[in-house]
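Please find one structure pasted underneath; my questions will follow.
Just one protein chain is left out here, and the rest sit where they should.
So, chain A:
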């Protein structure tokens, strides 16, 4: 059945800011969808508030709205754009929920917009637990015994019936938010209570525990002719009880017989049909009792999901792309398989390799958060690896996670580890369960015993046991000969792992030299969807140690771009954005682009992005071997081979490799590793600043506590302390006294053993400024200046900011441009650089300069219509700023420092994941901001003035902005003067004020009435915490008392706000901005404009090139 001719214009909804449970996989799926729809000649209108996405680049849609994903805003977009249809199944739960809301508000009907790729009733049947259960039973499937409850009374009755433990899941939340396992009645009260509050329908499901069962997922696709295919089966290594997003998973399933697999397939297809998923992809989860094979159906996602992205990357079958085509009327047999070209998409991929995905956690960012893995997702990213065996894929995946532990035996066992305490640790699922299992096996536990403790299938444990056997062989062999080293490499051992077992081989470098001498190098196989049955036309490769390599010769000049690895806080989608831009720009400039990355969620690992894709760990070993293979393939074809390796765009991961890669002879292009190092080296950088006549806050370097104490005493408290060489403010703290400093050193030196501690004077009350610029050695181009809304001291990644700056005068801006240019030339930048400044008492301080792509590059590029990362990639390969100006990539004249008075204001706001975490006791986490970055994602609000832009950004993050109601105010002494004005505005706007005594008194003296509320600590019946928890407060303004000691006061208030999901402002600048936003919003002035319109205004008639 061919494409529907009645559809000409499609509205696509994206997934908004990156958050736990909903990461950049939806940029991957959305980008694919937009690309497909436009290739089909359809007009595409897109709404997504996340500027760091490739899909929101103006070239991917006809009209791109970087606007909040709320019903009101989307209605405005629909009214303006008049699309024929809405595609909402590719933007995660956010897009699906938005579609449901639009439908329920009657907006789709009102404007005659058809929902395609999904059916409202089908969404209900798939997502409503009771309806779904009925569907499963109707088609002959089995479900856990359970009941849906709407009140605590119902919960109690149900749990009595089922018996403890039980699983509690709120309805309609994403990533399993609010779900949990209850072992005790206290757990039941807490989890079900929160769950009822979290669920938009005040509904929780209580079900029989299937803890410890085997867990599986199927990815299915259906077309409008009712043809169904299974794209992939995924088996969770971690058993039931651990959220699939937090589990180590493997594809295809490893421990199912055909009989069991086909039963799962039959039930999956029957469910898909019964639910009535219109067209497109869906995901169904199953559990199997390992004792008797009883299979039950857990849940389904009637949309493209995180697992779909994984399945697409794992199989080469692009689910989102196909789903988009199915939505506009094609059937599976009409869509060609991209990879084989010759065969249709109507088939089931078959794998001749094993895929392992490992989650990436960042518990270290959230001290106090319970690190136990549960049915609520807590990981922030993932790494995927492919190998020809499970062992190989697992070991590659473990070293892809960018953790200190880069595979088995790369870190010493924890001090005091015994068989007994290791076995005990195994009973609780945690980050690194497989490491613990390995230790237990190595300490002498049997596979059966370990299985008993952690419920991981014995097959997986035995695979780990085989690695331990091989470890023993390596340790005890007289010499590591060719046969043994080959065996180790085939099992996925890295050179570093072998080196750890054989110290006499002189480390990783020694092992590598030995390996090369023995002629042992990896070969590269191809992901082709069909296990080599048909020829593959897509160079999507992974390494293994076998007979035959499939890297095709090519004589074109090649450039390797190193990606950013698994997402984690501080290194996310923004860096992938820059890498993808580099690929695009260099492809266009005629290079053969080679992408190396291991993050399955990203656009960069779409085989459509670069000319060649290597799904490989970003380690020195793996990267140099890809280089070798590609360089040979070029040279053998008579070409120049690899002419450049780009490391400056993927964030810390590739940057950390730069120096070693250069020393190994790889042609690192752009800013040299030496220059990067100079900017990071305090001594060298300080000297440079001095030469350039620039000022930095007083500071020093310390290698011990004694030294640190001396430095701190000399420059005076408060001081900002951090380990050198960090991204995302890892380990950074503001320290107010010597005791805290001592505590910090004991923790932080553990955090970064090779590097000293940096100590700086902390500038209280300064304005922080971020600048992104380009330099080619001759010429300088300022990309954009961002003024932070929060004061200096809040990590720049967590600050909201405005571009162009909203309070800086022309003199300061001129000074910033001057300083930045001096730094760029002084450091020797060939590409991008980010500089952070603090402005205090009219003095501009240089906080840091990072000669690489920064997190703000996509934001600046969107706000100014200048593609900075593309320009940086071109500069790295030799283009000049003058040439890029002439080409139209950069502005023909002027730059980001001369924004005119009519330029719209862009505001970046961040999304913080505090809601995701609970302490072991189940309390909320402190929501305070500090120098350590904690946000997972960002949004952008664009409008004609700051208040409106900030209001949009707030709406995009919270989905709401209180325009009336009750505001609770409690601020630190130093903020008491500054808070008066914003609170008065709130009162004028109709807010009633609740305040703590001290704050209230100041307000009262300024003529503002308030209701006094006790602090939590006072023990009175109605205190701030209980007031917030009861949901009576609409807005919380509370600033930590910074000058009086460590920022710990008020955490109960903030965590209560987090738990109750109340907007909580923790800085005085934030309060002022929020007040302006509320004022703008209550005037009803929010209007939408597309990025294309905006860029037209910014760049006039010249071609936009973002």
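To be clear about the criterion, contacts are C-beta pairs under 8 Å (C-beta built on N, C-alpha and C of every residue); 3 or more make two chains touch, one makes a residue touch a chain; residues count from 1.
Note that contacts and distances are computed from a predicted model.
Student: Per UniProt, what's the omitted chain called: "Cell shape-determining protein MreC", "Heme exporter protein D", "Carbamoyl phosphate synthase small chain" or "NADH-quinone oxidoreductase subunit L"?
Tutor: Per the UniProt record, the undisplayed chain of the complex is "Carbamoyl phosphate synthase small chain".
Student: Of A:79, A:137 or A:342, which residue touches the hidden chain?
Tutor: In the full complex, the listed residue that touches the missing chain is A:342.
Student: Which listed residue, A:420, A:533 or A:737, touches the chain dropped from view?
Tutor: That would be A:533, which touches the missing chain.
Student: Among A:8, A:151 or A:262, which residue is in touch with the absent chain?
Tutor: A:262
Student: For the chain left out of this view, which of A:360, A:388, A:489 or A:817 touches it?
Tutor: Final answer for the missing-chain contact: A:388.
Student: Quick one: say which of A:399, A:439, A:525 or A:612 touches the chain that got left out.
Tutor: Of the listed residues, the one touching the omitted chain is A:525.
Student: Would you write out the residues of chain A that touch the absent chain, in ascending order?
Tutor: Touch with the absent chain occurs at residues 225-227, 229-230, 252-262, 265-266, 290-293, 332-333, 342-344, 346-354, 388-390, 447, 457-459, 462, 466, 469-470, 473, 525, 530-535, 546-548.
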